[in-house]
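This is the structure I want to talk about, given as structure tokens.
Excluded from the complex is one protein chain; the other protein chains are retained at their positions.
Chains here go by letter, A and B, matching the order in which they are written, and residues are numbered from 1 within each.
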Amino acid sequence: MNKKRKVFSYILMILITFLCVFPFLWMLMLSFKSNADIVASPLSLPKGLDFSNYKNALRTLNFPRMYGNTILVCVISILIELTITFLSSFVISRMEFRSQKLRSLIYGYLILGLSISPFILLFPVYRINVFFDLRGKWGLVMPYVASSISFNTLLLTGYLKALPDEIDEAAVMDGASIWDLIVKVTLPMAKSVVATIVIFNVLYIWNEFPYASVMLRDASDYTLSMGASFFKGTYTVDYGGIIAMSVLIIIPELIFYGLFQKNIVEGMTAGAVKG
Amino acid sequence: MKKNLVSVIVTGALAASTVATMTAAPAFADDAVTIKFGIHVANPAEQEPVTNSIVETFNKENEGKYKVEFVASDTESHSKNMKLAATDGTLPEIFWIDASEAPEYSDAGLLLDLSDFLNQNADIKTALNGMEAAFSDDNGQYGLPYQCNVQGFFYNKELFDKAGVEYPTDDTTYDQFIDMIKKLKESGVTPLAIGSKNSGFAMWEFNEFLSRYGWAENIDKYKSGETPFNNDDLAACFDKVSGIAEAGAFPDNMATIEYFDAKQLFDNGSAAMFGTGQWDCAEFDENLGDKVGFWWGPKFEDSAYDQNIDMKVPSAPIVVSAAAADDDKKLEAVYEFLKFYYGKEAAGISYAGSIFPSTNYDGLSASDSQYAMNSMITALGNGWKTPSAAPDQTLSAAVQEQLYDSLFGVMQGTYSSADALDKMDQAKANE
């Protein structure tokens, strides 16, 4: 690579990175400005490190409860979806089918969901939840589980298919039951894909808004994205507070991203490259 | 290692959320009968302070017996939420609902007939003095007015002085109004603050326009379809609205701001006028003090209809869910709350918070420092007649929605007057 091209590449890389990060930096800067300054002189720099916007946001928004709800829904949904999709993917990818058509039919049926937008489902899902008497935050669990099925099936079957058959055979020779085979033999081998799925779904549920906006009516049920929208609706004129709230929601996400960056990138690319 | 990290986080998260849910649950058993009050603002303590303090006072006086809790969200979400709640039987015992939507609820048998309540409480019926008539149909008295609304233009005298513009009066004409807007604009302020994002309903000042072009005289014909909305009267009226826009009255970013942002512009002195109702008086007192004035709006010389019209109308109703009657204790609590809400004490709280209650009791008035409310009382002193309901409150939900859309379309130059009115006719046809 010649030198000129290298310098050019560095400049370009830094410029693009800056442009991508700029909106975050802008937000961070605004969060230290007073409301009046944000409106009257948008371009001015903050006068100092004024944390009153953050204090405001923390005081008016029940962060522990929002985080609690989000985490609760997240953990329950992910436990259910992992269990059921791992089992079904095991069947699809590892078990013998007399008819291969049936196998691809089940697989195709479960994959179909990737192209279905949640918006067509919102109102019907609300009615179905009412029918099962699932309300408030509990009404989010099943839609989240269902929304994850296609993606999980895609990733899990792809991964499990690639595992060597001999392992199962050896286990069966040793007299393993079906449960032993799934839990003690296959699951440990699928650790990395399971981790990817967990992280991916945590992010999905963390950020999900459309379902939350229809299911959640009581402030005590609000998840993070719903809380964010509510806060914006409630304190429309507290621009500083809204910005501070957004920063407070972003930061844990970025930390989470920093911790699991590798898995996140792997998961997202695996889903796309294989799909 | 990877798996360990995941499991540590999952366990930690579970623990954290358990703690969070446990702390969120009320710690003490409460014997009080609790009823829910669905309200159309997300933050009652700040956005409906009067209702909030009425409820607080009631809760305090009835501690251990009855308790009223708000179910609160912004107007659009509230309307969506009540609809969804109606489909699954989780309506709050009492809720605010737009006048255009209430009849639908009533027809679906979801609302309690409050005739019994009024018969048991003759003094309240007297105090309402007919205001409740707007909310009765074949199914009975399905609702009671939440408040009494007085609507029009508030203006900032200081900004008028700076721009060298005279304050508007009862006799200010539309042409003078346009002049006024241009001069205010030149002086560097936004002449008339308004926001359209999620705030179609925030068009109160234009109710007066509609009334002065014969809305009350013709509404029955519009509703029966005898006269289309796209007629000469309303076209002239909409043209006036678009003339205001052309004169540069509105903020540039009206599409990305909401009613609350627009009000902020008026509060902080960057807008000279703001159309709203009595519910914002207290906020104006706080921010603008004696600088605030109130005006009904311009007179239209090309209109054949009566121009001497005030706008003092019943606000949207509060209604009681029919399901509340299934439980005697809840019903008792609801009746007790309504008795308090329409009683003299609550009316006093209203006046103190610059809200006109829907009831009339002797001996209640605003104090001298309630500048905004006093400016309204002065304006009401002309003794002009007032329509029995605000024009936007006389339509079905779909047509009302279209009226809002049409008005804001004209203001933002997306529709011509004819387009805007055609759309109302279409909305009516789609019903």
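Going forward, contacts are C-beta pairs under 8 Å (C-beta built on N, C-alpha and C of every residue); 3 or more make two chains touch, one makes a residue touch a chain.
To be clear about the criterion, contacts and distances are computed from a predicted model.
Novice: Looking only at the UniProt record of the hidden chain, which name from "Cobalt transport protein", "Aspartyl/glutamyl-tRNA(Asn/Gln) amidotransferase subunit B", "Sugar ABC transporter permease" or "phosphoenolpyruvate--glycerone phosphotransferase" is the right one?
Specialist: Protein name of the absent chain (UniProt record): "Sugar ABC transporter permease".
Novice: Which residue among A:Ala190, A:Leu203 or A:Leu216 touches the omitted chain?
Specialist: Considering the complete complex, A:Leu203 is the one touching the chain left out.
Novice: Looking at the whole complex, which of A:Tyr54, A:Tyr67 or A:Phe90 touches the chain that is not displayed?
Specialist: Of these options, the touching residue for the absent chain is A:Phe90.
Novice: Looking at A:Leu58, A:Val130 or A:Leu181, which makes contact with the chain not pictured?
Specialist: Looking across A:Leu58, A:Val130 or A:Leu181, the contact with the absent chain belongs to A:Leu181.
Novice: Taking the full complex into account, find the residue in A:Gly48, A:Gly108 or A:Pro124 that is in contact with the omitted chain.
Specialist: That would be A:Pro124, which touches the missing chain.
Novice: Out of B:Asp31, B:Asp171 or B:Asp252, which touches the unshown chain?
Specialist: B:Asp252
Novice: Out of A:Ala57, A:Ile78, A:Ile149 or A:Leu216, which is the one that touches the chain we can't see?
Specialist: Selected residue, touching the omitted chain: A:Ile149.
Novice: Residue by residue, what part of chain B touches the chain that was omitted?
Specialist: Contacting residues on chain B, toward the hidden partner: 76, 79-80, 83-84, 86-87, 101, 104-105, 107-108, 110, 196-198, 251-256, 397-398, 401, 405, 408-409, 412-415, 430.
Novice: What residues on chain A make contact with the chain left out of this view?
Specialist: Looking at chain A, the ones touching the missing chain are residues 1, 6, 9-10, 12-14, 16-17, 20-21, 23-24, 26-27, 30, 38-39, 42-43, 83-85, 87-88, 90-92, 94-97, 106, 109-110, 113-125, 127-128, 142-143, 145-147, 149-150, 153, 165, 168-169, 172, 178, 181, 203, 206-207, 209-210, 214, 224-225, 228-229, 232, 239, 242-243, 246, 249-250, 253-254, 256-258, 261, 264-265, 268-269, 272-273, 275.
Heads up, the rule we're going with is that only the chains that are shown with their structure count from here on.
Novice: Averaged over CA atoms, how far is the centre of chain A from the centre of chain B? Could you give it in whole Å?
Specialist: The separation of the two C-alpha centroids amounts to 39 Å.
Novice: State the interface residues of chain B toward chain A in the complex, per the touch definition above.
Specialist: Interface residues on chain B, with respect to chain A: 2-3, 5-6, 10, 13-14, 16-21, 23-24, 42-43, 47, 71-74, 77, 81, 84-85, 87-88, 90, 198, 258, 260-261, 263-264, 268.
Novice: Would you tell me which residues of chain A are touching chain B in their complex?
Specialist: It comes out as residues 36, 39, 64-65, 67-69, 71-72, 74-75, 78, 126-127, 130, 135, 191-192, 194-195, 198-199, 214, 217-220, 230, 233-237, 259, 263.
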